[in-house]
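One protein chain is absent from this view; the other protein chains keep their places.
Let's turn to chain A:
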Amino acid sequence: MKLSRVAAEIRPRSPWEAVDLGILMARRWWWPLTRAWVLVALPPTLLLHLLPPIYLWWSTLFMWWLKPLWERPLLYILSQALFGHLPGTLETLRACPELMRRHWLAPLTWLRLSPMRSMDLPVSQLEQLSGAERRHRVLVLRREDAAPAGWLTVIGIHLETILAFSAYLLIYFFIPDEFDINYSRLLQQEAFWWLALQNTIYFCAITLVAPFYVACGFALYLNRRIKLEGWDIEIAFRRILQKRTAAKPLQTGAGQGIPQNASPSNEQTTGQSTGQDSKQSNDHSASQGDEQSAGKHPGPHLAIAAALTLSLALALLPPVAQAQPEADGEPVVFDRTTAKQRIGEILAGEDFHRKETVYTPVFGDGTDPQAETGTAPDWARALLSWLANSIETIIWALVVALALLLAYRYRRWLAQLSYRGPAPPVSGAAPDTLFDPAASAANPPADAAAAALSLWQQGRAREAVALLYRTALIQLTARGLAVQDGNTEAECVRQVQAREPAATAAYFAALTQLWQSLAYGHQQPTDQQILRLCEQWRECIPQTPVEARPR
């Protein structure tokens, strides 16, 4: 890794400033990134359209699902370009199989929904960590400044949605009003062209968003490492070292132990060095605190660690060293134990510690037990407790009373709520008030025709026709005729016509007509009409045993 060649300024940034850096990176290398994305993502997208039309809607899901793999070439380009080498298209495409083959299962399965994807991707791809190591490393990186990574995902989803809808609207606005398109049907249908249009728009949206998403995640990752591993300090030390080396050869024993070309010899030229370098820096950070994962291959990097320690000594110790006796201006040489002690003191000092006072509200029984056993007498505490309980009871009573009052106040409104439900199903049973209570007090006789004829002969015309009409309705109701409270005679006739044989329906219609003329028009029926009705009674009105209904 050539820190001196880094295209961006290396300094600790606030997390959102790092996101800004990501945006700048994406803008600077937008075309290479987009080109790589299209070359990698477009062929599988087109292949997905070979699915049968009924499964075509799966293609959108697949596109979304494969995004973590398609983002890898972008990170490859970014990681190289940042350190001064912008890989060509062919080089990127050649690297793709290797990039996608490694550690592909987790990102496509249980890590697919992780909102921190953009920041975690470099850990898998550049540091090439997996399993517990990766988890540990990710935890270390996420410990600070990781919140924007989650927001990046949220913003990305919204951007994609907005872009997609904008595209739909754009198309919609270009459709002339003369075209009468049924949009609600369009949205429901599964025509190939419609699904293909959806996929095209979605692909364009993710193509626009992906470079920025990956770059911002990478910038967050970089920023975290700059802070963890002190890249800016390292660069400053290198400059000091170079300055001093140029001024005069190092005279200290420790200085003589360091090869002059140690730094250049460790500089690597590939983007993957970022990953290897992280392992080295892990060791470095292990000595300073707990923010590290155990590095396994420290070997060749010991020299740079030594150089850093020396630089640290050079940079920090002079003021301390001035307190030491310096006879002839020679630098003070510490022995190992003293140096360790001094380092320990410095690390224990204020510069390496930060004190924060945090106030947290404590709920529940957070009272100090000592305060309770204070000077207050028992009777006072009992009184207070009683008072508190009483007030609580009163408040609850007030709440209940208020609820009851509101329910009473709005009782009409509450009663109207019952109106809203669907109408109760119409039951086959006749309503209780099928007839006038006075008229239906008696149960229908076994032979209604004979009874009606008898009444007619006694001159009780209205009762005779009423008996026939009532009995006919009872018989038909027993056969399943559903008569509601609000049904009029004509509605009963229509129902009978719909469900009974023609002869029965015709007879019932004639009977109803006669009944209405008598009841409402006060027109007396003729003998002939009554006789005909009584004669046709048995054959036209089916006789069903009817249970006596209590009124």
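We adopt the following convention: a residue touches a chain if its C-beta (ideal position, glycine included) is under 8 Å from a C-beta of that chain, and two chains touch if they have at least 3 such contacts; residues count from 1.
The criterion applied here is as follows: contacts and distances are computed from a predicted model.
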item: Undepicted complex member, UniProt protein name, chosen from "MoxR family ATPase", "ABC transporter permease", "Cytochrome c-type biogenesis protein CcmF" or "Phosphodiesterase"; value: "MoxR family ATPase"
item: Residue in contact with the excluded chain [from A:P52, A:P377 or A:G521]; value: A:G521
item: Options A:A466, A:V496 or A:L533, residue touching the unrepresented chain; value: A:A466
item: Residue, one of A:L186, A:A490, A:A503 or A:L531, that touches the chain absent here; value: A:A490
item: Interface with the undisplayed chain - residues on chain A; value: 413, 415-416, 418-420, 423, 431, 433-436, 439, 466, 473, 484-492, 516-517, 519-523
